[in-house]
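Just one protein chain is left out here, and the rest sit where they should.
Think of it as A and B in the order they're written, each chain with its own count starting at 1.
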Amino acid sequence: MRHVVRFVFTGLIVVTLMVGRSTASSGMAQVAQAQDAKKPLWGWTTVAEYEKATGKKLPAFNESPMLADQVKAGKLPAVDKRLPDEPLVDNPFEAVGKYGGSLTLGQVSAAIGYPASNFTTFESLFSLGRDGNTVVPNIAKGWEFGDGGKTFTIFLRKGLKWSNGDDFTADDILFFWEDILNNKELQPNVPTRFAPGGKPMNMVKVDPYTVRLEFSVPYYAILPNLSSVVFTGCQGDFFEASKYLKQFHKKYNPNVEADAKKAGFETWVQYLGAKRYYWYNARPDIPTMGPWHIVKSVPEGSVLERNAYYYKVDTAGNQLPYIDKVNATIFNDAGTLALKMVAGEYDYQDWSTTVSDYPAFVEGADKGNYKVFMAPSLWTSIAAYSVNQQYTGDKADAEVLQDIRFRKALSYAINRDEVNQVIALGKGQPFQATVAPSASYYKAEWGTAYIEYDVAQANKLLDEMGMDKRDSDNFRLRKDGKPFSLIVSDVKDAVPVKMGELMKEYWEAVGVRTVLRATDRTLMGQQFTSGEFMIAGWAMDGAGELPVGIGTNSYLQGNQWGPQWYAWYNSNGAAGQKPPANVERMLTLYKQVPLLGPDEQKKALTEIFDIWKEGLWRIGTIGQVPKPGIVRNGLHNVDTNTFTDNADVGIGTFNRHYQFFWDNPK
Amino acid sequence: MNLSKLLRRQPAQMDSVLALPTDAAERYYIASQRELIWRKFRKHKIAMLSSVLLGILYLSATFADFIAPYDVTARTSFRYAPGQPIALVGSNYTGLQVYGYKQTNDPKTLRTIFDVDSTKSYPIKFFVKGYEYRLLGLFPTNIHLFGVEGSKATIFLFGTDELGRDLFSRIFAALRVSLFIGLVGVALSFVIGVVLGGISGYFGGIPDIIIQRLIDLILSIPTIPLWLALSASLPAYWPSTTVFFGITLILSLIGWCGVARIVRGKFLELREEDYVTAAIVAGATNRRIIFRHLVPAFASYLIVQLTLSIPQIILGETSLSFLGLGIRSPAVSLGTLLEDAQNIRVVVLYPWLLIPALFLILIVLAFNFLGDGLRDSVDPYKQ
Partner (left out) sequence: MAQFVLRRFGFIAVLLVLVSIISFIIIQLPPGDWLSAYVSALRTQGAQVNEAVIEGLKQQYGLDQPPVLQYFKWVTNIVLHGDFGFSFSYGRPVSDLLAERLPATLFISILTIVITYAIAIPVGIYSATHQYSPLDFLFTFLGFIGLSVPGFLLALILMFFAYKYFGLSVGGLYSSKYMGEAMSWDKFVDMLGHLPIPVLIISLSGTAGLIRVLRGTLLDEIRRPYVDTARAKGLKERTLLWRYPVRIALNPLISTIGWLLPAVFSGQTIISIVLNLPTVGPLLYEALRGQDTYLAGSIVMILAFLTLIGTLLSDILLAVLDPRIRIEE
């Protein structure tokens, strides 16, 4: 196959993704804000790159004393045998660190949630630089687009190893594609991400260290789709520990059904499922590519030790990570975790915290021997209210919800400055639910549309709708003279607890009778599909440029506000209902977005967000609400001014835990 | 004439025959059982105090709107403000008054701090005009027991919550729900428990087997899954008042089993007593034996249980709220108020939001002491 060479082996200069623009381009106000100029973007692909770029010679490889002892005892190969032929040279955030010590992290909920253990075992094929927009090499050392974007070649590092010492080769990627994604017993359909233009891609093993993907249409979004954005490109999403997993796979083990039964599973499918790593499912026996691996799991949490085969070194030739051991503890209750944070029992924590606890964290900082920081966020709304356009209840009520004047009135009725003060200590911004302002194509009017607090305007719009008559309690009646109640599904797990009560007050102030209905998030998830709700709050997540650009933002597909249209989108028109012209245009455009070249994509997204702004199907409240985090005094290389929206930017890609080190390692 | 009737007449007959020396003694001997209980109960100081306290609490819960200076849902810009102390002598004048606030912003913790400022004070007025409400749910009025006048004046005796709502007013609104839930819940579980337990214990046989196995079944299922399942099955479209009754029902559904088992046990034990045999021999009806002879015999025991049950239901409601299954906003109960207090920022920075817990403790204590006093008073063997 002839390559149209767009070779992007990266050095210091990084070529970016589908948008294809350099980091210096404009429109990155917020990202720029969130990082200072001196922040190293990431590092160098190989030792040679490092030496070429800096003119320095990398010292001989060094390792943690903990591993050196094992090497001496003959339990482990020497460090240069464990590192790949071309290790990645990582540029530390502040300084080259010291080996040793342990890191104590916490997480809420054992089974669901961001397991702290996974922040420390997560590793993706490609990664993001500290700016949050630049794709950089990681496990793979490089990539190449060819044939006008119709082929994509991945180059792996020679001698790269899993945490158990197995080789990491092209087979690990092919196993995932052929034996997992294309096994009908395991996966009924190939995810659309790997079927651009409606046709599953083709995967070719060029040699043990080179894999080529072939598409029926140009597909530039494949790169960010393998770069940790929304957890993509990690183990379980694009590659697997094939040597280890084969024993649980029917194709390679004819006795697997019996083995599964013996291990307490019903089928081999479940058995294999339990042995596969995913970012929420790390287990002691599963090899990983991350900086640490789990050595023990107990009900209280997991104990992790450094991955002796981790492929990154620092600029002094030290194999990373610096810290030997991680204790990842599990909490049943976020309140207890917060208490323990205040008590100074945690070394680093930037998740499972709420902004209203910030004063309490600061109060305890001196005694607890930690610093508190506020991490910026990409989410444009901490709670956006989705107005159901296909309400299955009363027809006349459904018509009210479909009226754009009604949605505008609800938006004008919200006093966002007050919400900001009450919910976010004034640290957020009044914002409409739209794309993050850091997006290169961002228009200021998207974020500010209908966010003024204008009760008169809201009343005027409602009057115009014919809802000008009032009942004995002074609530507005419908056009047909019948009472109207706006039932708000209040999901306390998904929005700040007091948000619903505030909305009720604002909307009742303009005469809309509002009923709060406490709803469990599971029930809500189902109602989002069935359409049995009127209006419901949920965050405007996935709003960063990258998640939007790779086509995963489900709100732009109709999720939550147009259940039938969402079904229409996901079934390629086979199910659901065909939407009206403006929605159809938006959905159709969004389907093409991942396939488009940089400029066309920008154009398409601009049009999409113009339509989105006028539709106002999701009413935003306040956005960019920072999350508090703590870091123990004496822990270094911690970036306290970076995104912690882990789903949007990829777990651990911003704050690289493997760079953390202690002043005085114990 | 049967034996039991004869026995019951005895005291009256004796009175007519024997002349008693003093008035007091005479009154003691001819006093009805109710009077005897009252006499003994009055001597039990803490129980008396408890009953007065509970009386006041129930009364104020009934007139919560009258007592509360602010509407339950009324927000102010004073968020997380501590309580304003009451003073008689202020810096400006003498008379009942509350101190005002000095507001500062702490740039370090990002919070607005309200400190009590004794140079500012507002006179407390009685029977002032405030928000509109319906007294006892019937008469529209806007008169409140106390309050302050003027747009700047505030009276937050117990401070305010996250949304700047007056905790004092909210506590009284919450009492209305929580105290009521206790009574209704206990009444329900007691009626069911005594009837079924009585049937089971007195008649035995098939009804006993069925009822006992039913109780075994209900009791064998841990409460938390039952709560979760039952409250998940409360229809989502129910308004908060109906949900409140639903939750009361859930709490009493589990509560009756304990009562029934105890009643049964007592019946089994007592029906072997001679006086019951005597009553049976004398031809008394089952109903009469149960309610005239058996129930009074273990009434004291029932009362201990009753007093333990009301606060248990009130506490149960707070547990439900902790699990996020309780009363839903905008209704308030002690449970929802404690739910707001169950976090680190309250414990560290806003401890006044724990005041509802003090009310809860006070109520439960009072019920227990009341029951204790009643128990001693109804004790037939005690002089």
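The criterion applied here is as follows: a contact is a pair of C-beta atoms (placed from the backbone, for glycine too) under 8 Å apart; a residue touches a chain by one contact, two chains touch by 3 or more.
Since the structure is predicted, the reported quantities are computational estimates derived from the model, not experimental observations.
Here the missing chain is touched by one residue of A:392, A:457, A:554 or A:606, and it is A:554. Within the whole complex, the absent chain has one touching residue among A:494, A:510, A:583 or A:616, and that is A:494.
Annotation: of A:64, A:151, A:327 or A:356, A:327 touches the absent chain (contact as defined above). Among A:69, A:85, A:207 or A:266, only A:266 touches the chain left out of the display.
Note on the undisplayed chain: of the listed residues A:164, A:192, A:253 or A:606, the one touching it is A:192. Summarising the interface, subunit B meets the missing chain with residues 204-205, 209, 213, 216-217, 219-226, 228-229, 232-233, 261-262, 265, 268-269, 272, 300-301, 304, 308, 311, 315, 318-319, 322-323, 338, 341-344, 347-348, 354, 357, 360-365, 368-369, 372, 375-376, 379, 381-382. Those residues of subunit A that touch the chain absent from the view are 102, 104, 109-114, 185-193, 230-231, 263-267, 269-270, 273-275, 280-281, 283, 295-303, 327, 329-333, 335-336, 339-340, 342-343, 345, 379, 491, 493-494, 520-526, 538-539, 541-542, 547, 552-554, 570, 645-648.
In the analysis below, only the chains that are shown with their structure count from here on.
Subunit A and subunit B have Cα centroids separated by 49 Å. Residues of subunit B touching subunit A in their complex: 73, 75, 79, 106, 108-111, 162-164, 232, 236-237, 239, 324, 328-330, 342-345, 347-349. On the subunit A side of its complex with subunit B, the touching residues are 335, 338-339, 342, 356-360, 362-364, 421-422, 425-427, 487, 490, 492, 498, 500-502, 504-505, 515-520, 523.
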